[in-house]
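Structure incoming, see below.
Complex shown without one protein chain; remaining protein chains in place.
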Amino acid sequence: MNTTIINDQNTGDTAVLPERIKGFPFPFSSDSYRYSANVEPAHKIVQTDVGSWGSSLIDVDEYYLSDLKEREKVLEKDPSRTAVLPHMRPAVWDAITTLLPAMAEDHPDTMSYHREGNVCRWTNTLQNLELEFTVGDDDSLPMGPMRFLGSQITDDIVFLDPREDTLWLDAGLVTFAADWSFGFDVGMKFMEVHTPVPRVTTEPVINRAHQFLLRLQPGEQFRRTNWTMTVDRRLDTSTESYPEWARDRGTIANDPDLPNRLHLRVEVQHMLCLPHTGAVLFLVRTYLLPLSDIAQVPVWRERAGHVLAELPDDMAEYKGIIRYRKAASDWLLAGE
Amino acid sequence: MRIASLPQPAGTGCESGFRGVVCVSFDSADDTADHDAGGRPRHDLRFTSANPESLSELRSALLRSSVGIRLVLTGSPVDIHAAAAVAAECGLAEEEVTLVSDESGLRVVFCAHCRTRTETVEPIGSEVECQGCATDLEIANHFSRRQAAYLGFAANAEEAA
Partner (left out) sequence: MTMTALQPEVHHAVKDGLQLEVTDVTRQTESIVSITFADPSGAPLPSYVPGSHLVVQCGTGANAYSLTGSGTAPSEYTISVLQVADGAGGSLAMHRLAAGDLVYVSRPRSAFAPAATARHFLLVAAGIGITPVLSHARACAEWGIAADLIYVHRPGAGAHVTEAKELLGSAVTECSDRVSFQKTLAEKLTTQPLGTHLYVCGPVAFMDAVLDQAREHGWPSARLHSEAFGAAELDAGEPFTVNLARSGVKLNVPAGVSLLETLEQAGKAIPNMCRKGICGECSLSVLRGKPQHRDLYLSDQEKAENTTMMCCVSRSLDEELELDL
């Protein structure tokens, strides 16, 4: 059914595709999309039409250093993107001593981690970094534990404290939010965090997710994907900076450069129950791929086109894509 | 029963180790008077509003008390939510705190862009001008107990100028 130009890349020839496409977690498995409790065990490798993703908990890819640099800039400008309520200090250390060894295991050529009692030694040659710190001693890390963790992984980081039969969003570092404000949400319960989501009261997805997360046992690791769209490769689409990027949502539909400027934004969200504190760690890794790249995979081009055309208005409105989703899907489906 | 006079000088709050019901009212005369303490000792605090002084007094009263106390907050939504945030910081669980809101409909809108707090009686979904950055804010149906405020973000920002 696919015609013209790209047929040669349809199958066997995926070797020529760049890594950003081959490793992209394309989120659509059919021509329509609805909310679902799309949770699966972490680490499971997902084969896509042109590659695969998902083997490691913390993905270190070609954007690693540039994304971290971007994060530093955001934090410099707005320190409210990170917060740790006092009772979450142990959870942050728990995350550090869980994630660093996991990274070292996945990337033995560039990273190493050794722990002797409470003294840890961490090497990250990608950043020319070699340091020693003491678990529990906040002063042993130059920028403090939370900022340090945020300087080693590109994921946004959210901690939830299980208490009073629910989960409380009580700490984190979020610089790449997809249209929400971490600083405002600190201190909320899981269900309160989700109040802006359409259909929360009519569809049981969020409630189910809540029950699931409450039952996690220490050490368990799951993940899911979520998606939206972003104009340009802009990682910081927080509510805080909304006035800077909101205008693009109104103008992109008529921009001849739409296929290069408009990106499918996919979040790979990991959910871990930390081994020593039992806190739930929610990690959000953001991937952005322009439609022009999506179109290099004919199956993706078509499927994304249909999903955008079919998505109910309330969901499109909430995702902030309602002003341009038709232009996007028209372009994607024009090649059919 | 002991009714504290208004305003209360710091340090004369409930005695240390208090385990009864602490009734706090903000500028609403006798609203807590009909709260039934269930026969338990009761301590009243009256404030004009939830300002730094009154909140710090509430904080020290709570920190002197013992497990077993209950807190009843009466007044405008703005005041009682601010006080509830202090109670949470002091370690009170939700089930230890009762909020009794008056009908004023007063709420605080927190500007996501400049972090200024603007008081308004406008309903959720409507717009209010931020007192900090003069942006027209849309009041979201998103409430933060810690900020004791609703989220406000730039209205109509997506429309081309």
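Before moving on, here are some points about what is shown:
Read from first to last, the chains carry the letters A and B; within each, the first residue is number 1.
Here is the rule we use: a contact is a pair of C-beta atoms (placed from the backbone, for glycine too) under 8 Å apart; a residue touches a chain by one contact, two chains touch by 3 or more.
What you are looking at is a predicted structure, and each value in this text was computed from that prediction instead of being measured.
Considering the full assembly, B:G17 is the residue among B:G17, B:G105 or B:P123 that touches the omitted chain.
Among A:R20, A:H87 or A:R247, the one in contact with the hidden chain is A:H87.
What chain B contributes to its contact with the hidden chain is residues 17, 19, 40, 62-63, 65-70, 90-96. Although one chain is not displayed, chain A still touches it through residues 36-41, 87-88, 90-91, 94, 97, 115, 117-118, 135-136, 161-164, 170, 204, 208-209, 211-212, 215, 217-219, 222, 275-279.
As a convention for this text, only the chains that are shown with their structure count from here on.
Looking at the complex, you find that chain A touches chain B at residues 80, 164, 181, 183-188, 192, 195-196, 239-243, 246-247, 249-251, 320, 323. Per the touch definition, chain B reaches chain A in the complex via residues 85, 88, 93-95, 110, 112-113, 115, 135, 140-147, 151, 153-154, 157-161.
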